[in-house]
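First the structure, which I've put down as structure tokens, then a few questions once you've had a look.
With one protein chain removed, the remaining protein chains of the complex are shown where they sit.
Entry: chain A
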Amino acid sequence: MELDPLLLSRLQFAFVVSFHAIFPVFTIGLASYIALLHGLFYKTENPAWDRLALFWTKVFAVVFGMGVVSGIVMSFQFGTNWSNFAYATSNFLGPVLSYEVVTAFFLEAAFLGVLLFGRNKVPEGVHLFAAIMVAVGTFISSFWILSANSWMQTPAGFELIDGRFHITSWMEALFNPSFWYRFVHMGMASFLTGGFVVAGVSAWFLLRKRDVEANKKALSMCLWLLLILAPAQAVVGDFHGLNTLEHQPMKVAAMEGNWETQTNVPLLLFAIPDQDAQANRFEIGIPNLASLILTHRADGEVPGLNAAPAEEQPPVMIVFWAFRVMVGLGLLMIAVALTGLFLRRKGRVYENPLFLKTLTFMIISPFLAVLGGWVVTESGRAPWLVYGVMTHAEGLTPSLTGGMALFTLIGYIAVYSVVFLTGIYYLTRVVRNGMKETQTEVEGEVGRPKRPFSAAHTPFDDDLEGANA
């Protein structure tokens, strides 16, 4: 069998970026939450806020550490597997991605150390300021990354000279047509992720009657947040979809599983798209609804996939179903948030075991929804790497063979399996250890460490009970 370096490189990129994405998505939301907890403690001096802040900072430290490690791999991927793309786009992507690195280092150097290790060493006001700056920093970091991605989706502010992109307007390029939609959609996704994780972990503690007072506060806050954010995200997602319809109609056609440009398009709930036949093999839909959502008229015309030649269509099956995973989970999140409101009015929100258990299971949902969303937007622009200008095949490293790509794909899967399963295993130990303070934290730091992980003192493999090494 001939190994295809293009397919293998795409699989490798999808693998490493998906693995990487789950960490920052969580830390962006969590950083803001920690800043809020510090603010509440500063204002009310209620020690429950301080305990929550300390606990979630430990979790933040481990997740941030894993995000940095997996991020290093990302910064080399463009060169190793997509060197033609890297060379052609370097005038824009080089500075933008570098600015992300610069932001991250500035953040780590200046404020992360104070947040992680400055407790009881700097005034509470300074500590609060550091927490806010870390939260702001995570947003600036994501600004650069999302600007780079959006520019690839909706390139702007450039001219092509000898096959290379030259920037004519930095403002147009950075704030390209899809940027703000993506930025807001992603920022809210990060908040939803942080919200559901904190809610789920708090529910897990409440089920075990541990630190009831603090966890009730945390759960209550999260449920209010989710009640606002989950429905709002659906609205933002709709605006994002309309923007995509304008700039990348083939992506929307794939999301809807719509092959012919036509009016009165139904919203498909289920279908098996068949790319070879250029039709759906089986479908169940709600009449006119897709037209109504996309054009705000029941008889509105929606572009179909066959407007593009078959080789310029995205992989419909993947985009169609990834979209349904994202939207389905989004609707589930809204339902859970509304259930929370209902139970709160009945006064049973902290006691109902079924609801608390559901919340624990919901921890995974925002991560899956985020990955689903990224699969939609990334697969949906295929075959374009820079939309309308450069295809995946054109961007590939010319010297790359299938064997090389297979070697590193297997290699990255092996390395990530060991390292990140270890990391996630450790994270669950930190969480299960909960808000018990270890000996070291009571006595104060001995070694004044500066690395993120060392903010967590939970032992890796010894028994948790009574082990304070």
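Please note the rule applied: a contact is a pair of C-beta atoms (placed from the backbone, for glycine too) under 8 Å apart; a residue touches a chain by one contact, two chains touch by 3 or more; residues count from 1.
FYI, contacts and distances are computed from a predicted model.
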Protein name as given in UniProt for the chain not displayed, "Anti-sigma factor antagonist", "Fe-S cluster assembly protein SufB", "Heme exporter protein C" or "Cytochrome d ubiquinol oxidase subunit II": "Cytochrome d ubiquinol oxidase subunit II"
Option touching the unshown chain, where A:Leu116, A:Val265, A:Leu400 or A:Val431 are the choices: A:Leu400
Contacting the left-out chain in the complete assembly, out of A:Val102, A:Val184 or A:Leu332: A:Val102
Selected from A:Phe76, A:Phe239 or A:Phe342 as touching the chain missing from the view: A:Phe76
Hidden partner interface residues of chain A, rising order: 65, 69, 72-73, 75-76, 78-80, 83-84, 86-87, 90-95, 97-102, 105-106, 109-110, 166-167, 170, 397-401, 403-404, 407-408, 411-412, 415, 418-419, 422-423, 426, 440, 445-451, 453-454, 457-462, 469
